[in-house]
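Removed: one protein chain of the complex. Kept in place: all other protein chains.
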Amino acid sequence: MTKVAVIGIGITQFGEFWERSYRDLITEAGINAIQDAGIDGIEVGALYVGSMSPGLFIGQEHVASLVADNAGLTGIPATRVESACASGGMALREAYLSIKAGAADIVVAGGVEKMTDVSTEAATDALAGAADQEWEAFHGVTFPALYAMMARRHMKEFGTTEEQLAMVAVKNHHNGSLNPNAQYRKPITVDEVMKSAPVADPLKLFDCSPITDGAAVVILASEERAKKLCDKPVWIMASAQASDTLALHDRKSLCRTEAAVKASKIAYKAAGVLPKDVDFAEVHDCFTIAEIMAVESLGFCEVGRGGKFTEDGETSLKGRKPVNTSGGLKAKGHPVGATGIAQAVEAVMQLRGEAGKRQVHDATVGLTHNVGGSGASCVVHVFQKEVR
Amino acid sequence: MTGIVGYGAYVPRYRIRAEEIGKVWGGDGERMAKSLNIREKSVPALDEDVITISVEAARIAVRHAKVNPRDIEAVYVGSESHPYAVKPSATIVAEAIEATPDLTAADYQFACKAGTAAIQTCLALVKSKIIKYGMAIGADTSQGKPGDALEYTASAGGAAYILGERNTIADIHDTYSFTTDTPDFWRREGQDFPRHGSRFTGEPAYFKHIIAASKRIMERNNLRPEDFRYAVFHQPNGKFPVAVAGMLGFKKEQVEDGLLTPMIGNTYSGSTPLGLSAVLDVAHPGDMILVTSYGSGAGSDAFIIRATDRISKNRNPKPVREQIKHKEYVDYSIYAKFKSKIKGVCLQRR
Partner (left out) sequence: MTEGLALHWRLIPPRYNLIGNTCKNCGQRFFPPRNICPDCRRKSRLERFKYSGEGEVYTYSIVRVAPTGFEFQKPYVVAIVKLKEGPKCTAQIVDCDPEGVRIGDKVEVVFRKIMADDDSGIIKYGYKFKLKK
């Protein structure tokens, strides 16, 4: 089977944009990606778009056709992929699989979410659709509350502290300040995080990723096309996915994202690498505790030591395992469906040496980790630099 | 003989003091408390209503009676603050105690005596062998008009009774009701708060009906006040039941055990049923109990009850005086929030 490479990337600014629509955002990202890939639109064989809830955010379903239509790609097979916050990562995986299967040799994988056309309350309610409606949302549980319950368990079982959670936010805001596309570009302090308004104890406002508009697109190509079209193809060495129970209360452990453990194990095996070989990772920090659990689930540190790992600076830009160099969901922003693709864009930029002030030196292997809801789905990709 | 097989009481946890209410309306809460003999009243939480209160009371009653809920073939809920104008509280309660589907059910309204009216109906259905067991509930979360005297007294709570033929803890020997059209206290459809006739609610209403019903039932059973160990009268405040007891020839000691209003306020349809439950919690085999409720509009239901031998062997698992010890005080703002007295505040999405 052919290898698959990323030959083009495109991303919009992330933020709150009154003047930019769903169509504006995805088209901008898509055109940038096609331009970056140096191909003609006519060469695109298929399109996969990740969008969690355009139905609730902009009243629109059937968005894959809309995206293709709007981008001048009418006619090609266009598919919307949905897995809550993992929609983007899953769209990437579907695009990857279609090339592996020989169904197409150049495929667009995009992600987009327009969250600010509805009120904050309505947006929060839409996001709650990722939880179990009958047995979690029905009882007044919010996403921050679900992750807060995991945090409380993590604190009880491993002694993780609220300050360590805050350090994740501080690091990511620092990285975000170096990312011109990030929603938040101002550094913050632990003290500011600790003093921010409580949302769902122990999580506070600055422990939570924001509501964001944005889009990101990557162009994937088969090995043969990539080698012809691209100087710096970035290879997708592994694409893995796993699922878990929808409701948090049905999970085997609240402190481990089992789906991430499973997916990353498969990905490491397929890519022929170990956790220690990963030079940087973009992980799903929808809440600070999620990043701590991610670095444990991905095997970057021992289970329970994620807080300490962060506190010791291991995950900072200059650390041994830079995590979320883009600023993560926390500072870069979290336009839900776009996130998984945005993570891939950052990974590719790092591996091409195009990450500017955020550059991880000598980065050869990167990993992206995209989670749906409270952990019911997880998609992990391993990217490798072209080695000549 | 037909009687009470089991019962359950429930009073919400929150309380507001008379002084707190007085503070808001420029009234002397301390003076009101003394004149009504009500120190504080129970307040339902935002997520409580007559249905939730009835379910909690009903579940205790089922536990106490040790009956199979499927054998409860009637459920009646009496209240003047049913959550729905159309859709009976009784069906939800029946479902929540797993008594459905083989039963009859309906809601009753007769101001503060809807609960005892329900007891009479269940009594008749059991006695006539139409049903095996019947459940009668009196519960309320009544509203007092802000600033009105009733705001010091209108509270929340309820009690459920399971009537049956076998294994009774107290037998109902007789029941008699005295009913007239007396417009002492009423609420028109669609109105938020009731209105009342002030002093008219006393002598021609409360006292007339309770005295008439109590006298008649004692007469026709050849009984006098001295023959009773306990007397439970409807308790809209802490003074009226003591006064009417005196007028009928009962002593203060006979009404004390059944008097809960000074601590929890007037639970309207729950008032007499809760008072009776407090008495049953401490009664001994052979004790005679006179119970006379009062509902505005107006009427009184009187009962002659005798505790059986089983009463001391089957004590209630959650006696009401134990329950009301666990309380938490709220101020007027929280009270107003809980009782949806603030425009736009309620437990719903829009």
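Note that the chains take the letters A and B in the order they are written out, and that residue 1 is the start of every chain.
Simple rule for what comes next: contacts are C-beta pairs under 8 Å (C-beta built on N, C-alpha and C of every residue); 3 or more make two chains touch, one makes a residue touch a chain.
If you're wondering where the values come from, they're calculated on a predicted model, not measured in any experiment.
Touch with the chain omitted from the figure is made, among A:7, A:92, A:148 or A:317, by A:148. Where chain A meets the omitted chain, the residues involved are 121-122, 124-125, 128-129, 132-142, 144-145, 148-150, 152-153, 156, 197-203, 247-250, 254.
Taking the whole complex into account, chain B touches the unshown chain at residues 13, 45-49, 51-52, 55-56, 59, 83-84, 87, 92, 95-96, 98, 326, 328, 337, 345-350.
In this text, only the chains that are shown with their structure count from here on.
Separating the CA-averaged centres of chain A and chain B is a span of 59 Å.
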